[in-house]
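Only one protein chain is missing from this complex, and each of the others stays in its spot.
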Amino acid sequence: MSKIFKNQIFIPVAALLLLMLFNLVIDPSFFKISMGVNSAGNPVLSGYLITIINNGSELAILAIGMTLVTAASGGQDISVGAAIAIAGSTMLRVLCGTNTRPDTLSTPIFVAFIVGCLVAMAFGAFNGVLVSIFKIQPMVATLILYTAGRSIAAWINNNELPIISDPKFGYYGGFIPGIPIPTPFFIAMACVIIIFLVLKFTNLGLYTQAVGINESSSRLNGINPVFIKWLTFVILGACVAVAALIKVSRLSSINYSVIAKDIEMDAILAVALGGNALSGGKFNMAASIIGAFVIQTLTTTLFKYNVPSDALPAYKAIVVIALVVFSAPTFREAVSKFVKNIKGGKNKEVANV
Amino acid sequence: MFLSVFSMAGCTSVSSVEDIEEVADTQNVMEDDTDEGLIVIGFSQVGAESDWRKANTESMVKTFTREKGYDLILEDAQQKQQNQITAIRTFIQREVDYIVLAPVTEDGWDTVLTEAKDAGIPVIIVDRMVNVSDPELFKCWVGSDFELEGRKACEWLRNYCENKEIAPEEVNIVDIQGTAGASSQIGRTKGLKDAVRANGWNLLEEAAGEYTQAKGREATSRLLRKYDNINVVYCENDNEAFGAIEAIESAGRKVGNNITAGQIMVISFDGVSDQAIEYAKNGKISCIGECNPLHGPRVEKIIQNLQQGVTPDKYEYVDEDIFSGDSTVTSIEVDDSVYTIKILGK
Amino acid sequence: MSKLSNKFKDMTDTNLLLTITIVVFFLMYIGAIVFQGKGFLKPQTFFNILNTNAALIILACGMSLVMITGGIDISVGGVTALVSMCCAVYLDYKGGNVAVSMIIAILIGLAYGLVQGFLVAYLDIQPFIVSLAGMFFARGMTTIVNTNPFNVVNPDFVALKDTRIIVPGMGSVNKLGKYVNAYVEIGVIVALVIVIVMFCILRWTKLGRSFYAVGGNKQSALMLGINVKHTKFMSHIICSLLAGIGGYVYFLHVGSGAVTHAQGAEMNAIASSIIGGTMLTGGVGNIIGTFFGVLSLSTIQNIVASAGLDQAWWTGITIAAMLCIFLVVQSVVMARKKRAIKK
Partner (left out) sequence: MDNNALLSLRGIYKSFPGVKALQNVDFTLRKGEIHALMGENGAGKSTLIKVLTGVYTKDEGEISLEGSDVIIRSPEDAQHAGISTVYQEITLCPNLSVAENMYIGRSDDVIQNWKAMNAGADKMLKSLDIPAKATQQLGSCSIAVQQMVAIARAVDMDCKVLILDEPTSSLDDNEVQKLFGLMRELKARGVGIIFVTHFLDQVYEVCDRITVLRDGKLVGEYEIKDLPRVQLVSKMLGKELDDLSDIKSETAGSSVDTSGEPVIEAEGLSSTEGIRPFDFNIHKGEVNGFTGLLGSGRSECVRAIFGADRVVSGTVKKNGKTIKINKPIDAMKNGIGYLPEDRKVDGIIGDLSVKENIILALQVMKGFFKPFTKAEANAFADEYIKALSIKTASADTPIKSLSGGNQQKCILARWLLTHPDYLILDEPTRGIDVGTKVDIQKLVLKLASEGMSITFISSETDEMLRTCSRLIVMRDRRVVGELKGEDLTQNKIMSTIAGGEA
C-alpha cells in the first residue's frame, strides 16, 4: 500500500481518477460517447472523453520533450509555444509557396512537415547551445525565443494569414475519413510509443538523468553532458514540430499571437504534476504524459461546467496548488506526524486507562 | 492578395478609387509648396487581428508613400490602448504633422488628445469612434456606420425569412460579439438587438468573440453544446465567422441557408478577404455586411484639405455594400434608402 | 593594464554586471540620439520612458529581489492586472474613494505574498510552479471580477492620474513655439522612491544581505545562522507587495481595468532584471542595475518604433536579440573572470 502511495506515478493517476470520479458523481454524461457525422460526411466519435484525448495530444507530445529537457538541464523551455508558431508558420509557408490562399498545395504535406521539423529542431538547437555551451539557465535562455518567436513566425509569412483549403491537410488535426477517432490521438500515441522504445533501447534515460543530477561526475564517466543537454533541446524541437503540425492542421491556418498560447505553462505543469523535480535529475516519462492528460481533463471538465475560457486559469490554479501542496514532501511529513500524534495520543489514553 | 482586395473594393465602391487618382494629382502639385519636404504622419493602428484590419493598414501604407511626399510612421498597438497612448506621445515628441488614430476602444482619450492639441498636431480618427468631452480634440472622423451595417444584415435576414415563410419564433440566433467596447461591436450588436425586438426572433445568447477566429470557434462550439436549436449565428466579423463555421462543422452540423432542414446560417461582416467572399459564394456564409477598410484615400483627401486650410466635414462615412450568394433577396430598404444586394455568382 | 585586470578580478560579480549594464545603456541612448535625432534629445522623451515604465520599474525591483534570493515570481503581471481591475471596479461601480482603492491594491499584493511565500518557503514547493499558479489565478480572477475593459471616470482618481510633476529646468519648445516643461507622473516618483528604498534595504540591512546569502548558497546561509525560510518568505512578501504597488501605479497610468493589462509584464520584468545584471541562479544582482535594465529595454523599444520598423514584430525580435547578446556577454565575462581567478 505504502509502496503504491510512494510511487511517483501515483500522484497523476490519483488526480486523474479523482477528476473522473468527480465527473461521474456530478454528471455521468461526461462519459457519454456518441457517433456522429461531420461536415465531410465521415463518421466521427464525439463526447468529452474524445475531446480530452483529442485536445490533450499536443500537450502530451510536448510533455515528452519537456521532461527530457527538465531532467538534463534542470530547467524548462518556456519558448515551446512560440516555437510552435514558428514551426507551424514554416509548414504553411512551404505548403502555400507564394500564394497565401492556394487551391492546390505547392509541396506535399510530408515535405512541409520535414522542413517545419528541421526549423523547429534548429531553434531547439539554438536554445540548446545557449544552455549547454554558454551555461545560461534554460528559463532565461529560452526567454529569448519566447520573446521573438511569434514575431519570427509572423515574419516567415510576411504577416499574412495563409489558409489551406485542401481537406487532406485537415486530417492531422481532425479525422481521417472512415476512422472515427481523432487523428491527433494516434499521432500522440505514436510519439509515446517511439519515446518508450527509445528509452528502452538506448541509454537516453540514464544519460539525461546522470547529467541532470551530477554533470561533472557524468563527464568523468565518459558522458558528454554538453551534447546530452543539447540533444534534449533538439528532441523537444522535434516534439514541437509534431505539435505544430496538429495545431495548424486543426485550423488549416495560423494565428501568430494566439496559436499554442500559454502551452509552455501547461507543458511544464504536466511535468511537475508527473511528480518530476523541476530542478532536474530523475524523471518518469509515463507520469509526465499522464500529467498532460490530467491537465486536459481538468480543462475539459471546467469547460463542461461552462467556465468561460478566460476564467479557466483561476480554477486551474487552485487545482494545481492543491496537487503540489499534497505532493510536497514537507506537507506529507507534517500530515503523517499529525496523524501519528493523534494515534499516539489515543494510545496514551488507552495506556492511562 | 492585396491586389485582389483592391479590385474587389473597386467593384463595390468605385467612387473612392477615382478619388484616389484625383487626390494624387493635386498632391504632386502641392509638393513644391511645402519647404519641409515630407509630410510626417503618425498612424497608431489597433493591431493586425483580422483581415479587415490588415486591409485597412495596407490601404494607409499604400496611400502615404514617400513618392507622394509623405512619411508614414506606423505603430501597431497590438490591441492595447496603453500602447496607442504611448505611441501618440512618441508622435508628439517627434513633432509629426498629423496623427491618425484607429482607436482600440472609445473611452479614455481625453488626456492624450489634449496633449496632441496643445502641441498643435491635428488628429484624424479612423474606423472606431472616440468618446471625448471636447469634440475639438480631434479634427474629423472617417469610418463606417456600423449600426447601419447591422441593420442591413438583419433586414436581409427578415426578407429572407419572409420569402421562405419561416416564422419569426423559429429563428434562434446567437450573437458572437466583437471586441467589447469597440464601435463596430456596439453598432452591429445594436443593429441586431433592434431587429430582434422588432421581428420577434429569439436571441439565445451573446458571447464574446473578440474578432478572432480562435475565439469565434471556441464560443460557437460552447454554444452549440449548450443549445441544440441554434439556426442563425450572427458573427460580428469574418474571422469570427470562419471560427464559427469550423466549430459547426466539427460538431457534425452543416452550415447553409436551409435552416428549416437543420442547417445553420452564418451571417457575417467585413467581406474583405478572398476567403470570406469564397464562403459567401458557396453559401457557407449566407450574408456579409461589407465594411470598407480602404480609409487611406479618404484620410489623404482630408489631409490635403487641411494643408490648404479647408476644414473637412467632421464625420465622413464610407460607402458600403451587402453581399450574398443566395438570390432569394435582391434588395432591402433601410431608413428609406434602398440597397441592392450584390449577388455573388458561383 | 595589470592593475586594470586586477580591479576586474577583485570586483564583485554584482558590481561587474552592473557596470556593464550602465555602460551599455548610455551607449545605446547616445546611439539613439545620433541616429534618430531630435526626438531623443528632448528631455520629455526620456521622461516619457519613465512615465510609461514606472510600474515596470517597481515590478522589476520585486523580481530582482526574488531572483537574488534564488527564486522567481511570474505572477507579477497577473497581480498587476488583478489590482487594476479590482480598483477600477471598486472606484467606478462602488463610487469608492481613492485612498481605499490604494489599500485594496496593497492588500491584494500582501495576500499574494503571504500565500506564495508560505508555499515556497515553508512547504518547499518550487517557486516557478507556485507563481505560475499565482499568475493563472490572478488572470482568471481578473476575468471573473469583470470581463470588459473600461475606463475609470471617478473624478478624484482622474485628477490624481492627470497630476503632473514639473521637472524644473527641463523642457523644450514645441511646434507652436511654446515652451513646454518636462513632466513626470506620480507613478515615477513612487518608482524612484521604491528603487532607493530597495537599494538601501539590499545594501545596508541584515535582511537585505540575507537575501544575497540565501541566493548564493542556501545550505551555507542556514549554517551561517540565517533563517532561510523566513528570508525566502520575506522575499516573496516584498515582491508581491511591490507587485501590488506596481499594479496601482500601472492603474494610475492607464486609468482603466482590462483583462489584457500588463500582459507579459512578468517576462519584461525578468528580462529587465537580467539585463540589469541579476542572475537567475541567485546571489547576484543590484537594484540600480534593474532600474537601468528597464530603461535599456524601453529605449530599445523606442528606437525600434522611431526607426520606422513599422511591424510590431520587430520589437519582439530586437528585444530578444538584445537579451541574447546580454546573456552571452554575461556568460562569457563570468567564465573569463573565473578563469582569471584560477590562474
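The letters A, B and C name the chains in turn, as written, and every chain counts its residues from 1.
One rule holds in what follows: contacts are C-beta pairs under 8 Å (C-beta built on N, C-alpha and C of every residue); 3 or more make two chains touch, one makes a residue touch a chain.
Computed from a predicted structure; not experimentally measured.
S.K.: Let's see if you follow the contact definition: name the visible chains touching the chain that is missing.
M.R.: A, C
S.K.: Can you say which of C:P43, C:G96 or C:G216 touches the chain missing from this structure?
M.R.: C:G216
S.K.: Touching the left-out chain: which of A:C117, A:A210, A:L251 or A:V294?
M.R.: A:A210
S.K.: With the full complex in mind, choose from A:T104, A:N221 or A:N306 the residue touching the hidden chain.
M.R.: A:N221
S.K.: Which parts of chain A are in contact with the chain that was left out?
M.R.: 200-204, 206-207, 209-210, 213-214, 216-224, 281-282
S.K.: For review purposes, identify every residue of chain C that touches the missing chain, sorted by number.
M.R.: 9-14, 203-210, 212-213, 215-217, 219-227, 283-284, 341-343
Keep this in mind: only the chains that are shown with their structure count from here on.
S.K.: Quick one: label the inter-chain contact graph as line, ring, star, complete or other.
M.R.: Contact map by chain: complete.
S.K.: Between chain A and chain C, tell me the centre distance in angstrom, where each centre is the average of that chain's C-alpha atoms.
M.R.: Chain centroid spacing, chain A to chain C, equals 30 Å.
S.K.: Can you give the whole-Å distance between the Cα centres of chain A and chain B?
M.R.: One centre to the other, that is 38 Å.
S.K.: Need the CA-centroid distance for the pair chain B / chain C, whole Å please.
M.R.: Here the centre of chain C sits 38 Å away from the centre of chain B.
S.K.: Identify all positions of chain B at which a residue touches two or more other chains, and write them in rising order.
M.R.: Expected reply: 48, 78.
S.K.: Which positions in chain C touch two or more other chains at once?
M.R.: As it turns out, chain C has residues touching two or more other chains at 147, 311-312.
S.K.: Where on chain C does chain B make contact in their complex?
M.R.: For this pair, the touching residues of chain C are 38-39, 42, 44-45, 48, 52, 147-151, 161-162, 174-176, 178, 180, 253-256, 258, 260-261, 263, 302, 305-306, 308, 310-312.
S.K.: In the complex, go through chain C and note every residue touching chain A.
M.R.: Within the complex, chain C contacts chain A at residues 72, 119, 122-126, 128-130, 132-137, 139-141, 143-144, 147, 259, 267, 270-271, 274, 280-281, 311-317, 319-321, 323-324, 327-328, 331-332, 335.
S.K.: For chain A, which residues are in contact with chain C within the complex?
M.R.: For this pair, the touching residues of chain A are 76, 130, 134-137, 139-141, 143-152, 154-155, 159, 265, 268-269, 272, 278-279, 308, 310-318, 320-321, 324-325, 328-331.
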